[in-house]
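Only a single protein chain was left out; the remaining protein chains are all shown in position.
So that you can tell them apart, the chains are marked A, B and C in the order they are listed, and the count of residues begins at 1 in each.
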Amino acid sequence: MTNATKLSLHVPAPKARPGDPVDFSPLTPPPAGALGRPDIAVHAEDTRDHARGLIRVLNDEGEAVGAWNPRLNAEVLREGLRAMMLTRAFDDRMFRMQRQGKTSFYMKCTGEEAVACAAALALPRDDMCFPTYRQQGMLIARAYPLVRMMNHIYSNAADPNRGRQMPVHYTAKAYGFFSISGNLATQFPQAVGWAMASAYKGDTRIATAYIGDGSTSEGDFHQALTFASVYRAPVILNIVNNQWAISSFQGFAGAGESTFAARGLGYGLPSLRVDGNDFLAVFAATQWAAERARANLGATVIEHYTYRAAPHSTSDDPTRYRPAEEAEKWPLGDPIERLKKHLIARGEWSEAKHKALDKQVVEEVRAAGKESEAIGTLGQSRPSVKEMFEDVYKDQPWHLRRQRQELGV
Amino acid sequence: MTNATKLSLHVPAPKARPGDPVDFSPLTPPPAGALGRPDIAVHAEDTRDHARGLIRVLNDEGEAVGAWNPRLNAEVLREGLRAMMLTRAFDDRMFRMQRQGKTSFYMKCTGEEAVACAAALALPRDDMCFPTYRQQGMLIARAYPLVRMMNHIYSNAADPNRGRQMPVHYTAKAYGFFSISGNLATQFPQAVGWAMASAYKGDTRIATAYIGDGSTSEGDFHQALTFASVYRAPVILNIVNNQWAISSFQGFAGAGESTFAARGLGYGLPSLRVDGNDFLAVFAATQWAAERARANLGATVIEHYTYRAAPHSTSDDPTRYRPAEEAEKWPLGDPIERLKKHLIARGEWSEAKHKALDKQVVEEVRAAGKESEAIGTLGQSRPSVKEMFEDVYKDQPWHLRRQRQELGV
Amino acid sequence: MVQALNSALDVMLARDPDVLIFGEDVGYFGGVFRVTDGLQKKHGLTRCFDAPIAEGGIVAAAIGMGAYGLRPVVEIQFADYIYPAYDQLVSEAARLRYRSAGDFFAPLTVRTPYGGGIFGGQTHSQSPEALFTHVAGLKTVVPSNPHDAKGLLIAAIEDDDPVMFFEPKRLYNGPFDGWHDKPVEPWSKHPASDVPEGHYVVPLGKAAIARAGADVTILAYGTMVHVALAAAAHAEVDAEVIDLRTLVPLDLESIVASVEKTGRCVIVHEATRTSGFGAELAALVQEHCFYALEAPIARVAGWDTPYPHAFEWEYFPGPKRVADALRAVMAA
Partner (left out) sequence: MVQALNSALDVMLARDPDVLIFGEDVGYFGGVFRVTDGLQKKHGLTRCFDAPIAEGGIVAAAIGMGAYGLRPVVEIQFADYIYPAYDQLVSEAARLRYRSAGDFFAPLTVRTPYGGGIFGGQTHSQSPEALFTHVAGLKTVVPSNPHDAKGLLIAAIEDDDPVMFFEPKRLYNGPFDGWHDKPVEPWSKHPASDVPEGHYVVPLGKAAIARAGADVTILAYGTMVHVALAAAAHAEVDAEVIDLRTLVPLDLESIVASVEKTGRCVIVHEATRTSGFGAELAALVQEHCFYALEAPIARVAGWDTPYPHAFEWEYFPGPKRVADALRAVMAA
């Protein structure tokens, strides 16, 4: 070992930090419509190009092109547009409310609305979604009452979570929306278990799961893919690659040398990489994966390539670790703008209508806000303190009863 | 969702169970020498064929062929042959000793000797290997004293592990052999950490890690590959696919739809699938991966395709779950026979010499056995009971001192 | 005890199509301790099947199945290997009902063999029950004989909360009392081996009096119940031996009643002493029986070391050590 190379530790770093110029040119997105839409019985290996490329439907002119065009009628698209706009308006208000001290915490999904909203409309609500905290768009697209979301965020007397959870940890079984966990990645293998149960019972319902790019590093991610592969579970395994995990860029999740979608291939799971800011592409990929699952062909991995335009949460200030102008320069654009352009190009929408809708969703959020705030913001009203001791177990055991009595509630 | 397909749960099953005929014909091994040997700077994607095919050097005639031929001199090969034979003789004796009640437990590596012995000779012993319980061949190939291995197996007064560990949990830092853990897969990410440390210090030493096919399902496997990819750790990540994990065939680790080596590609790690019963192929692949690591090019994944000819351990009876004749019918043959044939074909060995060596290794093991048994087998002699309280911490804290006194030792 | 557990699973598979079993090697092979022997053959491939070696994945899948509406029973091959599933158990199974205000819950049962005495060394001997009793939302059960094992396991499966079910592996094949150099008795000679056929329940949260006595109360569970009985005999002390059966929720009432009567208390477990469940028991007993106590509560437990292969019987809190503690407590 004489004269051997000295080893050195490689620590990845993003292209740009605050103060550096932003250059996304190496990411120039491939043209829309370029990739074929394989048969749902495809072998994983034959989705190699889909796992490394990028499925896109909307081109720069706003036209829907190629084999992945889901050929949705304008009604559905307007519903999707509305859901995304309402989600953004909701996020904006709640972020402001946190800043005003009306709640302790909030998380936006700005720039990523298509990921959740398209899936919500592509799947029936008796399927079960295992979301992360950034799929609020799914609830909103399915018309879950905004007031109820707010009641939870305010931990007020009407909070469906009974004041027990930090904001944005919704639960909505009736809307096919699993209780959000604060522990990253845990929901991914749980979704596989739910899907296995559905298969076990000879049901027709499938599961869908979400995970962030950063969270894919957890062991749970791997166990989910392993179980999904072994038992051919009817589940859609979605990775939302929004480039950032708090202050850590995707290189710390191993994105430097491969794509997240490509992980799936090693498990024999057909895998797609999708333009996550393209409502139509997300819709189409979700539909394809759902068809596969329902045909007993097993799981699909989908990477949604997008960008977290917002801070991680209200506790975060991204200008400390990334250039502020990254979001604007993001080459895949804004999902709302892109769908709007498509609808206008199809003659199904107009600037005026858009403006009106924008006003309408803001108004809708404001009205819900007023209603919820009337019940109370954080600390103003809350569920009975007794609720602290309920639901730890189905029936309250003696020691919790005694502790409740000790507290005098 | 009317008339939808009823889902059904897929539970994988091996081709044959006890009583069924054994048919390995779908596994017909590809010809030796078929795959090219890429440059060590290869991109992971360009090892796709290596991750899904099978690197083989020895052909049916016992000739070494193709680009992966490591062109070893006969001396090294005879050393390897001897190491494998000694390992097998050691295993046979210790298995018998357990049956005679002289120890509590033993694990053989019969049929898999090439995996550990070739690597032991391909790498210097100042590299650090993070083994499983089936790489005893590595110690034996490096002439670790058999007596000491036995002293451990017998938990006798000279046990280097001080009576604390179940048999076969060797530790031998001076031989580049990390303390074996009974907890599957945990060593895999630890090896990556060791390699990161070596890189951090500007050292030239690399790490090598082993994991069984079944154990790849643990989260630790994924975290190891993720860290190895992110930090380009100088580590060789070996998966020993011996087809079985106790009674569970490799299908329960997700091998049905892909290969274990192919997992590595998704992390951007060059990945090789190697005929694990071909000493030359294992040697060559290890050398290639070590070169990569030492050139600061990062980690390599190697799947060693082999067969667990022995029971899982002395606690196991494989005839309960697989046909007894599988081992003989295994299409990749026996690593000792194959290397012997090669040496004879090269004119560097003979049946007579082989027979003599066989006698010699058995004798060597017997002699070591006598020496170790003279110190004592399980329960006949053992380290001081005081040792129970040592090494829990570097210095014995008061509560352990008090507990030792309470026990009266 | 193996047959009793097998019978509980068999009964539940037959009664309830929502019960299914999975874990490492539990399917075709029937488990390394044979507890699921024959169940796949009898009930079908999807009712009792093998799983990847991924304890976290096994528990996670069971949580998902539970949320769907099934009653999964999973096996962790050895309690020593439960830690990869710790996050899913603590952060997820235990909290799902609470965090979702009852919208979702996961009624899984986690069976796992625990304890030493089989020369398993540090990775096949551990007793990690205290790591679960600290976790609100989990129930923790430890049977000590075949009759209870079956009835408690059925109760655990039917319970709507997640239940940790620790099986004392040293009791699988006989009522081991800690005299390790004496011949092993089979269960067939023991009264509690009389296991009714079919469905019956031993309720969670209720202790049993394994032996009535007047002088000192011994709190024990699992293997240690038998050791406690042997120790009482050895020390010739009229001990009342309480078999806790369920650690959470605990049958404090029975404990307090006994200690109020005897005025003395010895706690026995195999787990390491510091922060073991014995600590909680001692804290509760002194809290509730302070004025009745005539001597300090003694704990006899595994030492604060890993479980060592060659010193197994010096580690194991056997009848001699328990008897010494009994004598000391009686003398105090």
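Criterion: a contact is a pair of C-beta atoms (placed from the backbone, for glycine too) under 8 Å apart; a residue touches a chain by one contact, two chains touch by 3 or more.
In this text, all values refer to a predicted model and were calculated from it rather than measured experimentally.
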item: Given B:55, B:224, B:253 or B:293, the one touching the chain that is not displayed; value: B:224
item: Candidate in contact with the missing chain, chosen from C:10, C:24 or C:80; value: C:80
item: Omitted-chain contact residue, chosen from B:142, B:164, B:232 or B:382; value: B:164
item: Residue, one of C:6, C:46, C:133 or C:217, that touches the chain absent here; value: C:133
item: Residue numbers in chain C that touch the chain omitted from display; value: 80, 83-84, 86-87, 90-91, 95, 98-99, 122-123, 130-131, 133-137, 248, 271-272, 274-280, 282-283, 286-288, 290, 293, 295-299, 303-306
item: Contact footprint on chain B, counting only the chain that is left out; value: 128, 130, 160-162, 164-165, 169, 171-173, 178-179, 181, 183, 186, 188-198, 200-201, 207, 219-220, 223-224, 226-227, 230, 387, 391-394, 397-399
item: Contacts of chain A with the absent chain, listed as residue ranges; value: 8-9, 11, 13, 17, 104-105, 155, 159, 163-167, 169, 181-185, 214-215, 217-220, 245-248, 252-254, 315, 320-321, 378, 382-383, 385, 387-389, 392, 399-400, 403, 407, 409
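Basically, only the chains that are shown with their structure count from here on.
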item: Whole-Å gap separating chain B and chain C, where each centre is the average of the chain's CA atoms; value: 36
item: Overlap residues in chain A, where contacts from two or more other chains coincide; value: 196, 198, 200-201, 219-220, 223, 226, 230
item: Where chain C touches two or more other chains at once, by residue number; value: 46, 51-52, 54, 56-57, 84
